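Structure record follows, encoded as structure tokens.
Every protein chain except one is present and positioned as in the full complex.
To keep things simple, chains are lettered A and B as they appear, and every chain counts its residues starting from 1.
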Amino acid sequence: MSPRYLELVCPAGTPAALRAAVDAGADTVYCGFRDCTNARNYPGLNFDPDELREGIGYAHERGRHVLVAINTFPRAGDQGPWQRAVDEAAAAGADAVILADLGVLDYATRRHPGLRRHLSVQASAANAPSIAFYREHFGIRRVVLPRVLSIAEVAALVEETGVETEVFAFGSVGPMSEGRCFLSSYLTGLSPTSEGACAPASHVAYVERNGEVLSRLGTTTLNRFAPGEPAAYPTPCKGRYVTLGRASYLFEEPVGLNALGFLPELKAAGVTALKIEGRQRSRAYVSQVVGTFRAALDALARGEPPPAAALTGETEGGRETAGAYRRGWR
Amino acid sequence: MSARPPVRLTLGPLLYHWPAQRRRDFYLRVADEAPVDVVYVGEVVCSKRESVFAPWRDSVIERLQAAGKEVVLSTLALVTTAREVEAIEEELARGLLIEANDVACLKVLAGRPHVVGPYINVFNEGARDFVLARGALRIVLPVEMPARSIGTVAAGGAAGFEVQVFGRQPLSIAMRCYHARAHNRTKDHCQLVCGLDPDGMTASTVDGADVLTINGTQTLTHGHGVLLGEAAALVEAGVTHLRLSPQDLDMVAVARLYREMLDGRRDLPSAIEALRALTGPVPFVNGFVHGREGLAWVPPA
Partner (left out) sequence: MERSEPPLALLRSAATVLPPAILNRLAAAVVRGLERTRPKLIANFAQLPAAVVVVAPTDLPYRFALSVGRRPVALRIVDGDPGPADAGVSGDVATLIDLVEGRIDGDSLFFRRDLVISGDTAVVVGLRNVLDREELSVAGELGALCGPLRPQARAVARALDRALDGLGRRLAAMHRTLHPPGDRPPDVAAEIDRCRGEIAALTARLAALEARQKRRDERDA
């Protein structure tokens, strides 16, 4: 087998999606527990400890890895679930935990020194001193970089920090510094940072008015669509706002990130792993996106150009972007 | 407990981009007239703004110190270069207390006295104990924290705990500049267009509700966070410092009325009425501290 080109890290919101990801060629799968300890705490999603153990078994039998995201910030007076999640992940044989909170990192470092720790994108470490700080105090082995850096900036970080980097290759684009964004709780009262659900579906509503559809989060209108117009998931940062008398996607357009077109550049930047976003998405999404990236990485590893592939059906708003990787995004 | 020292009023860092002259005049008036104990200076939002005020900064700090204020230098909330962290080391050498607003700053501050700012997530006892063990003297708690969590965190440790009780509440920070975007400019060629809006730029929904305030790379609430009715309970729960965040209005008057109310020289209804007179049509919000959506206003009981 040729040396690995880039590690392919794939989402699993359910045990079925974990198997789909492994079968489609994921090197590594990440998942979370069925509670507020992970940043995709949506109804019906995620793993109980038994399912996690079975999932890890399925992956390990096939030589793949499983990471457990415990990447929200515990509420004061209620750190138990987060500490238990770290303990459960260790007991289930997870290959690493993905953490963000200083207290949870501290706990995992002291209680499970042998368990590999990755720094979640929720910790929003976008610069060398932060990464150095987390490595120094918590021995983090890998950092998941925020989706706001250019390829040149990623390369500089790899060079400066010497820590493995995992970058987003496919999925939604988050323009805000993650883990420190209170827009959703401002509109709903539920905090993505501690409850793990940005724009919780319980607060999302679609209202038809005069032949148009309004998307609302809490009592706030985020967008207005004409019939058939592409829509984004109604998070506050994908809403349409009026400034200076003009309505626009002030923060981010309804587009999805797709790095398939410039994988060699990410490889050259020294990136270790590619992350596919979307634990809230379906098995079908997982199979299709993972399969497409697997084929591309295998071709590149053989020195061949990746096969042409279209994934626009899977992206937000049906449109793709290179996000911050290319100049001009800011 | 009668041993508790009186609560300190602080003036948070100016988040908006004001012309240098105006910024200087503001701080000189604060030095002379505002009944605040602590003044935070420094640029939190955008490194491109820093050089504008740099020539006046040191003299302002001296005047504030001469007036008996504790001066704290706030860092950027989103550090992007190692140089920005090195600059912190230089400030440390000059003996300034630093408010760290990005974990990057803790890299150089760990082991030395410092303030942990509201842009670093300290939501629980574990995170609190970690930063206190590394030299934090005081923690400014995130605006999203409900009163019960504030009480749990502030109950432990000999440190100070600070909560913002006046001014638009910061909601997010980004690499992207939304002021530039709204003006169809790139961040690299923004010409500091954020300077046009000394009180930020209002963003409304497509059906006409004012909901957010844009301040360069930062997004804030549209309404002023007003925790007048909650201040006494916060102090009772262990909060030692109350922060007033500068807005484009008479901040000296705001500081006076908070001080008067905290000292028992003014009752709550009168304080709210006086504050309404100063803030004009901008609504009040206090949902976060009540564990509700941040844009809610829970009137004092």
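By our rule, contacts are C-beta pairs under 8 Å (C-beta built on N, C-alpha and C of every residue); 3 or more make two chains touch, one makes a residue touch a chain.
Note that the structure is a prediction, hence the values are computed from the model and not measured.
K.L.:
Which shown chains does the chain we cannot see touch?
P.N.:
Among the chains that are shown, those touched by the missing chain are A.
K.L.:
Touching the left-out chain: which of A:P74, A:G218 or A:G278?
P.N.:
Residue touching the absent chain, from the options given: A:G278.
K.L.:
So which of A:P74, A:P129, A:P175 or A:P200 would be touching the chain we can't see?
P.N.:
That would be A:P200, which touches the missing chain.
K.L.:
Counting contacts across the full complex, list the positions on chain A that touch the omitted chain.
P.N.:
Within chain A, the residues touching the omitted chain are 13-17, 42-45, 172, 200-206, 213, 215, 225, 227-234, 254, 278, 280-285, 314-318.
Simple rule for what comes next: only the chains that are shown with their structure count from here on.
K.L.:
Between chain A and chain B, what is the gap in Å from one C-alpha centre to the other?
P.N.:
Each chain's C-alpha centroid was found; their separation is 30 Å.
K.L.:
Per the contact definition, I'd like the list of chain A residues that touch chain B in the complex.
P.N.:
73-79, 100-107, 123, 125-130, 132-134, 136-137, 148-149, 160, 175-177, 179-183, 185-189, 191, 193-194, 214, 218, 220-224, 237, 239-244, 246-248, 250-251, 324, 328-330
K.L.:
Which of the residues in chain B end up touching chain A in this complex?
P.N.:
Within the complex, chain B touches chain A at residues 77-82, 85, 102-108, 110, 119, 121-131, 142-145, 148-153, 169-178, 181-183, 186-188, 201-209, 211-212, 214, 219, 221, 287-288, 291-296.
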